[in-house]
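What you see is the complex with one protein chain gone and the rest in place.
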Amino acid sequence: MSWTWFHKLASPPHAYRILGTIAPWFGWASLGLMLLATWWGLVKAPADYQQGDGFRILYVHAPSAWMSMFTYVVMAVAAGVGLIWRIKLAHAAAAACAPIGASFTFLALATGSIWGKPMWGTWWVWDARLTSELLLLFLYLGYMALRASFDDPQRADRASAVLALVGVINVPIIHFSVKWWTTLHQAASVTKFDKPSIQLAMLIPLFIMIAGFQLYFGWAVSRRLRGEILRRERNATWLKDAA
Amino acid sequence: MTAVRTPTLAAAKLVFQRDLTLAWRRWDEVAQPLIFYVVVTTMFPLATTPDLSALRVIGGGVVWVAALLASLLALEALFRADVEDGTTEQWVLSGQPLGYLLLAKVAAHWVLTGLPLVIMSPIVGTGLGLPTSVWGVLMLSLLLGTGTLSILGGIGAALTVGVRRGSVLLSLLVLPLAMPLLIFGSRAVAMQMDGDSPVGALQLLAAIFFMALSLGPIAMSAAIRISVEN
Partner (left out) sequence: MTFDGAVFEAREINAWRGDRHILRDVSFSVRPGEFLKVTGPNGVGKTTLLRVICGLLPAETGELWWRGKSVRGRRDEFNFELGHLGHLNSLKGDLTARENLKFLAGLRTTLTAETIDATLDRVGILSRGDLPARSLSAGQKRRLALARLLLADAALWILDEPVTNLDTAGIQLVEDLIVEHVQQGGLAIAAAHQRLLDDAPCLRRLELEP
């Protein structure tokens, strides 16, 4: 079986070039879609009859939460590939994903908090999704802290890869346990962040925003990964030749 | 020279025995997490109220949190000495499946730290107003929980061996992964106290424990190899 295309992709000079070419496409498409979704969500979509206009922050909150989990899975898969097949570029990709995922998680928490204040008067509530996002943030921070604690980059790559894999197995367990935990108390209300009764008109801007966020992810990862490649390959001849 | 190769189970038993022997000669180190456990549970009434009926409401949770923290305290040094003096390297080179040896070590560690916490829990629980009716559930949930935590902590300790200020990092890595244990364990105690059946929560704890038992050694092996390869 010819794996040459794969090996070519995994070689830093090629990856650096390819990423440099596709990043602007991701970037502009992402910007376009996000603007479209914002306009649609703020202006065109109808207000929810229960929650008024406040719910509109859902259009940022839900995609952020989705992306925070998506990024963790991508990070774990990349780390796993790097660990099992010893491909340095995969480790670099995992490292590039982490701050992006953490930012999405933080954005989800912030928008959740902003949603909560006018609706229910508190800046924080122990809702299933917010609590899960908080724990996910801890997982991201732990991953980044572990990476940062090693001087040896190989050990940093491989140790954090093991952590990411252990984490990704835990994420469903954490989700389930948090959900279980919130359903136990009769006093606490059901998920406060239930999507309002879904109409198609509300779903469209949501999906456009998710698409926009996915493309943003593509752009951000491409840019960060190029930076990682530069940093890791700083002594390599191909870089000196290209400069 | 016709030497007989040691069977894996016998090798694992040797590791288990060795750690117990070593701990016996340094029993003061073994007592520390237990003392910490009692001190921390004492902090809660002092910080809130001496009223047992009020403490009872969060008592199960407090015992659980203290047990997790005390276990973590003991875990940081789990592999440190063995990696520093080269013993771990010899384990990697022994030709025995590394996962079994590491699991034996974690088991010894649990007997020395987790088990005492479990046995002490009715006593500290009483200080927090927990009735005797919950003792069984409390101990069973902690048995499963501390066992799982020893394995998770073993993975974390293997990853962070030799890192400066490793104990803080270890807690940061392990505690988020231990949240499900905390939720199911303390909930089981509360359910028992309220007259509901804790069986569901205990079953979930057991499921997590067995998953950790089967997958944990793989992750620990990988982590130890990474720590030793340099």
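When the chains are written out, they are named A and B in that same order, and each has its own residue count from 1.
The rule is simple: contacts are C-beta pairs under 8 Å (C-beta built on N, C-alpha and C of every residue); 3 or more make two chains touch, one makes a residue touch a chain.
A quick note: this is a predicted structure, and the numbers were derived from the prediction, not measured.
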| item | value |
| --- | --- |
| Partners of the unshown chain among those that are drawn | A, B |
| Contact residue for the chain not shown (choose from B:Gln96, B:Ser150 or B:Ser171) | B:Gln96 |
| Contact residue for the chain not shown (choose from B:Leu22, B:Met43 or B:Val57) | B:Leu22 |
| Residue numbers in chain A that touch the chain omitted from display | 86, 152-154, 235 |
| Touching residues (missing chain, whole complex) on chain B | 1-6, 10-11, 14-15, 17-18, 21-22, 25-26, 81, 85-87, 89-97, 101, 228-230 |
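Just so it is clear, only the chains that are shown with their structure count from here on.
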| item | value |
| --- | --- |
| Chain centre separation (chain A, chain B; CA means) in Å | 32 |
| Contacting residues of chain B [partner chain A, same complex] | 155, 159-160, 163-164, 166, 169, 172-173, 175-177, 179-180, 183-184, 187, 204, 208, 215, 219, 222-223, 226-227, 229-230 |
| Chain A residues within the chain B interface of the complex | 83, 135, 138-139, 141-142, 145-146, 149-150, 152, 155, 158-159, 162-163, 165-167, 169-170, 173-174, 176-178, 180-181, 184 |
